[in-house]
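I'd like to ask some things about the structure below.
Left out: one protein chain. Kept in place: all the others.
Per-chain numbering from 1; labels A and B assigned in written order.
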Amino acid sequence: MSQKSKQKAHLEFALNGERTEVAFAPHKTLLEVLREDLGLMGTKHGCELGECGTCAVLVDGRSVLSCLVLGLDIEDREVTTIEGMALEGGKLHPLQETFADLGAAQCGYCTPGFLLVSQELLKANSQPTREEIKEALSGNLCRCTGYLKIYEAVELAAARMRGEVEAEPARESVYGYE
Amino acid sequence: MMRLPKFNYLVPREIKDAVRMLADAGPEGQFVAGGTDLYPNMKRRQQTPRTVISVTRLRELNQITGDGEKGLVIGASVSLTDICEHPLINLDYPFVARAARTISTPILRNMGTIGGNLLLDTRCNYYDQNYEWRKGINFCLKKDGDVCWVAPGSSKCWAVQSSDLVPLMVVVGARVRLVSTLGERMVDAAGLYNNDGIEYLHKRPDELLVDIHLPPVKGWRATYKKLRRRGAFDFPVLGVAARLDLDHDGTVTDAKLVLGGIGPAPVEVKDAQAALIGQTLNDESMRAAGEACYLKARPLDNTDFVMNWRKQMARPYVLRALEELQKQ
Partner (left out) sequence: MATNKGNDKKNGNGQINGPLKVVGKPFRKVDARAKCTGQTKFADDIVLPRMLFCKILRSHEPHARILRIDASKALQLPGVLAVITGPDLPIPYGILPVSQDEHALCIDKVRFIGDPVAAVAAIDEDVAFDAMNLIEVEYEKLNTISSIEEAVMIEEPRIHDYGESGNIHKKVSLEFGDMDQGFAEADLIREDTFFYEGNTHLPMEQHAAVAHFDPDAKLTLWSSTQTPHYVHRALAKTLELPASHIRVIATPNGGGFGGKSDPFNHEIVVSKLAMMTGRPVKVTLTREEVFYCHRGRHPVLMHVRTGVKKDGSITAMDFQSFLDGGAYGSYGVASTFYAGALQTVTYEIPRYKYRGLRCFTNKPPCGPKRGHGTPQPRFGLEIQLDKIAEQLKLDPAEIRRQHLVKPYSLTANYLRIGSMGLGKCIEKVVEGSGWKNKFSGWDREQRKLPAGKGIGIACSSYICGAGLPIYWNNMPHSGVQLRLDRQGGVCVQCGSTDIGQGSDSILAYIVAEVLGIDPFDIRVVTADTDLTPVDLGSYSSRVTLMTGNAALQAAERARELLTMAVAEKLSVPIENLSFAERRVFDVENPETGVTFAEAVVLAESKFGTIGTVGSYTPPRSPGRYKGAGVGPSPAYSYSAAIAEVDVDAETGFVTVERMWIAHDIGRSINPMLVMGQVEGGVYMGLGEALMEEMTYRANRNVVHKFPSMLEYKSPTTIEMCDVKTYLIEDADPNGPFGAKEVGQGPLLPVMPAVANAVYDAVGVRIDEVPITPEKVLTALRDKAKGKEARFGPKSIPVVQWPTPLKVQTPGEGGDGREMPHVAIHS
C-alpha cells in the first residue's frame, strides 16, 4: 500500500565535480534520483535489477549500478555521470571522441555505461590488453555493436591518452579486410 | 521502472548500534551491505523489510587483517573487488581471489561484499521473478505460496545455494563471527548452511555477520571451479570446491570436496573424499572422486541448463579441479 512518505531525504554530494543538494523520497535509488530529482537523463536503465550494466555511474571513481544504490548512500560522495565526463570547456573526453569516431555507439543507449566503465579501466590501466578490456566491460551488455567497435575505441583512446596523439584506428576496422 | 517499496533506512557507525537497531526492528528488519542481492529481491517484492540497516559504514566490517601464516580475517563488508585485488589474498589465498573473480561482473563486484555473498539468498527460477510473474504460478513455497514447484510433492523449498564463495569457505574451514545483542559466537562455515531453501542459514536474523576467518595456509591447497553459461553475470549452476592436504610424497592425507549450486546448501561429498584420502592424486583416484560427486549431485530444474546435464558435469568439473590441485 502506498503511504505518503512524510518527508524527503535531503542531502549533499559532489555531482560531476559540483556540490549538489538534493531532496528526494528516501526509498529512491541513485538512478531515480539522478533522472527524476536532478533531471540528468544521461544515465539509462535496462532492467533496474543489476542484470545489464546500462545504468553504471562512478561513485568515488568506482563503477556501480545506480539502479541498486540507494540515493541515501551517496551523501558526501563523488558521483560521476555521463554528463560529467566531458572535459572542461565542453571538450569531449578522448573516449567520447573515439566512441563517436569509430561507431562504438550505435543506438547509444548502453553507451554512457560503457564510457564510464571504460574511463574507470583506463584510470587504473593506461595500456589494457584486448583481454583486459573484455574482462573490464563484461558487466555491460550491448545488443547493437558486438562490442568490437567498443574495444577498438577504448584502445584508441588509451593510446591517445598515453600521448600517442597520432594514433589512428586500424584500416580494417573501418573499411573491412581487403 | 522497477522500484523499491518504501522502507526505513538506517546507517549505524558501530556494531553495537547496528545489532540494537535490528533487535528493535524485529522480524521486519534486515541488514544490507552491497545491496546487489537484497534490492533486486525487494523490487520484485520477494523481500519487503520495513527497516533496512546498512552495515557498509561499520569500520570493523571493512578491514582485512592477518596473513597466510596466522590466518586472515576479512570484514564482511569488504567488497568483492577488494577481495580480488588485495595483494595479501592474492599471495596467500589466491584461490579466494580467483573464485571471487568468477562472481557476477566487475561492476557488481565493486558493490557486492564477501559477507553478502556468503549470505546470498537461495535462488530459484520460480522465485527470482517479479510479483506479477509469481502470481501466474500462484506463488511458491519460499514466498507467498504453498507449493515448491521444483518438487511439488516436497514439503521443503529447493531453492539453490548460489554463492561461489560458500563452497570454498566450507572446504578451507573458514569460520565466521556472528554478533547480536545477545553476544557473539564463532561458527564454522560448514555449519552455517542449512539444507532448506527458506531457512538456508543456521544464523538468526538478528545476528550480524562481522567477519570471516580463514585458517593459516599450512600444507593444503584449494581451488574452485564454476559452471555457468556465460563468462560474466551468471550464478553457478554447479560449483566445485576442493581442498587437499598432501604429505611430502604426494599422498592425500586429508581432502574436502564440496559442491555448490545444486541444492539448498553446499553438499560435502564424503565418498569422494574417501576415494582420495590415502592415495596419491592419480587418474584412478580422481575419477573415483568425480564419480562419487556425480552420484551425489542431484540438481533440480530450477536454474539455467537442464538438470541432467548439470549432474553429468560433476564428473569433468571435479576432475578439472583436482587436476589443477595436482599441478599446484
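Quick note on the criterion: a contact is a pair of C-beta atoms (placed from the backbone, for glycine too) under 8 Å apart; a residue touches a chain by one contact, two chains touch by 3 or more.
Owing to the predicted nature of the structure, the values given are computational and were not obtained by experimental measurement.
In the complete complex, the residue from A:Lys8, A:Lys123, A:Arg143 or A:Arg162 that touches the missing chain is A:Arg143. With the whole complex as reference, residues 1-2, 4, 25, 35, 39, 41-49, 51-52, 54, 81-83, 85-86, 92, 96-97, 99-103, 105-112, 115, 133-135, 137-149, 151, 172-178 of subunit A touch the missing chain. Looking at subunit B, the residues touching the absent chain are 1-3, 6, 125-126, 128-133, 135-137, 149, 229-234, 304-306, 308-309, 312-313, 316.
Assume only the chains that are shown with their structure count from here on.
Here the spacing of subunit A and subunit B, counted between their Cα centres, is 30 Å. By the touch rule above, subunit A contacts subunit B in their complex via residues 3, 5, 25-29, 32, 45, 47-51, 53, 56, 62-65, 67-70, 72-73, 117, 135-136, 138-140.
Looking at the complex, you find that subunit B touches subunit A at residues 1-7, 9, 11, 34-36, 39-40, 43-44, 54, 56, 81, 104-108, 110-111, 231-233.
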